[in-house]
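Rather than the whole complex, this shows some of its chains in their spots.
Letters A and B mark the chains as written, and numbering starts fresh at 1 in each.
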Amino acid sequence: MANIIRASVVQAATAAYSLTETLDKLERLTRLAKERDGAQLAVFPEAFIGGYPKMSTFGMVVGDRRPEGRDEFVRYAKAAIEIPSPAIARIEQISKETNVFLVVGVIERDNGTLYCTAVFVDPERGYLAKHRKLVPTAMERTIWGQGNGTTLPVVSKTFESPAGQGTVDAKLSATICWENYMPLLRTWYYSQGTQIYCAPTVDARPLWQNTMTHIALEGRCFVLSACQFAQEKDYPPDHAVANSEARDPNNVMIAGGSVIISPLGKVLAGPLLGEEGIITADLDMDDWYRGKFDLDTTGHYARNDVFQLRLVDPAVTSQG
Amino acid sequence: MANIIRASVVQAATAAYSLTETLDKLERLTRLAKERDGAQLAVFPEAFIGGYPKMSTFGMVVGDRRPEGRDEFVRYAKAAIEIPSPAIARIEQISKETNVFLVVGVIERDNGTLYCTAVFVDPERGYLAKHRKLVPTAMERTIWGQGNGTTLPVVSKTFESPAGQGTVDAKLSATICWENYMPLLRTWYYSQGTQIYCAPTVDARPLWQNTMTHIALEGRCFVLSACQFAQEKDYPPDHAVANSEARDPNNVMIAGGSVIISPLGKVLAGPLLGEEGIITADLDMDDWYRGKFDLDTTGHYARNDVFQLRLVDPAVTSQG
């Protein structure tokens, strides 16, 4: 009974290209998760800070690009945040004041390249770590760089038991959008003991639910998928849309589908569709043991004599 | 239009402990798939030959076992087949006479150990290869051994186009039951180019569908999951059942759920529930390209600089 963590997933859109408004929104939603639902942990969607420029082409076709695309990129790069930066300090402040552990999707700027990143921020310890998406999908490859082996953290956190009965330990990771289709990356996180597998995304297809359930079962971990719900009004007026002839501020750009699933594949909350909102569930951490009993893909269900997974020493392949 | 293979998945139970009757059933169902549905390929469930002793404990508890359990094992071992053997020759004959490529789940006996195996049998080339399950699940570990790196084939096959317009090439693999939760094994098959990913199983939980869909999307391959549909009458009268006080020949032991899914996650046939039967679909092999365009986890979506998967040289770890 005591081994429970109360976790929320926030489904919301970026306040497009306005860092200040987006941070305000982050604060407002974190406070709501805390005050209404008693959240100890909140997961925000992919690119919540910085924005997901859905439908943009940044002026590119194969073999050519237009100057307006470059200008759009400048605007997009400036809405991104550095780590550390005042924006990170603000997120630390929000976490501290609400006592909510935050996992937030951000667009990170590092030198001339942008990364699709998730940051882990602790109420007491502040910014802990970040994960950079390893492989952007399709057109994303033209605007985001690739993370590497130095940013694959599994973060330990000791929560207070909500019932006031001691503490509850948990390990958390983040895997962004279609990275969730990368079996070796998932295996890495399983091998590091992830228990709360956060999946910030903008993939709102119904098929996404299958993958979230599969991962919960494969990894025997809680899956917290936070998707954006975004409408045309959440983007600048000149932003590309699916159908430029039928612009409507209420048209849906990203449909949501945030969900919380247990290590035995049970849907605990969501999927939330068609609106912004917060879903919350009690995570009974004993379910992790219950799940591993059947299947532990990097423990009793591994075949290290047949397949070997190695994290290539980041010191070998990363600069600086 | 021409790039199509017509494939069936057979959902049926073993004729318990009778090898001859089971082979007769294999022939009857293969002929039906051919004659009724025009199948060029048929996939049979896990342990179709040999049987899946669901609900048995073979007289075991932790730290002890009863002699009756050993006798049950003798009976079970004798229903298993060796490779090669007259039983394999019979399957080759069935394949040849019907011109149907077969992927069949069998219990294989090798020396004193049984393996849960899938065999690939070609109408022209006869027996081609086998895959032995790498990790049996739970109680299965007490009756089956573990396969190793020497039995992980991806088999090439050139089919005739059903429309008579030349030939269609395909690569096939088999992954048995909860092996489908092993991300490194799946990655191996993807890296070898599997296009028709056969998944013989006895897992009839609704959650299984999520995993099948996930794999289709992750691997961008056709997934053909063949599950047994078995009732008490398909087992010997003295076989263990879920509720020994309410025995009924029609009680369901394994509920089915066979399904065919495309590389883009579309369910093409099934899931078939509550009865024996055959489901059939046209596999448009161009969908494999369509799928890989988005995601190729061992090609353009791999990060070999971060994660390295190695098949341990079987020569190093296998005997003989």
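What we mean here is this: a contact is a pair of C-beta atoms (placed from the backbone, for glycine too) under 8 Å apart; a residue touches a chain by one contact, two chains touch by 3 or more.
All values derive from a computational prediction rather than experimental measurement.
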*asked:* With 2 chains in place and all of them the same protein, how many does the whole complex in this file have?
replied: 6
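The definition used in the following text is that only the chains that are shown with their structure count from here on.
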*Cα-centroid distance, chain A relative to chain B, in whole angstrom*: 36
*Flag every residue of chain B that touches chain A in the complex, lowest number first.*
134-135, 137-138, 146, 148-149, 152, 178, 181-188, 207, 209-211, 213-215, 217-218, 265, 294-295, 297, 301-312, 317
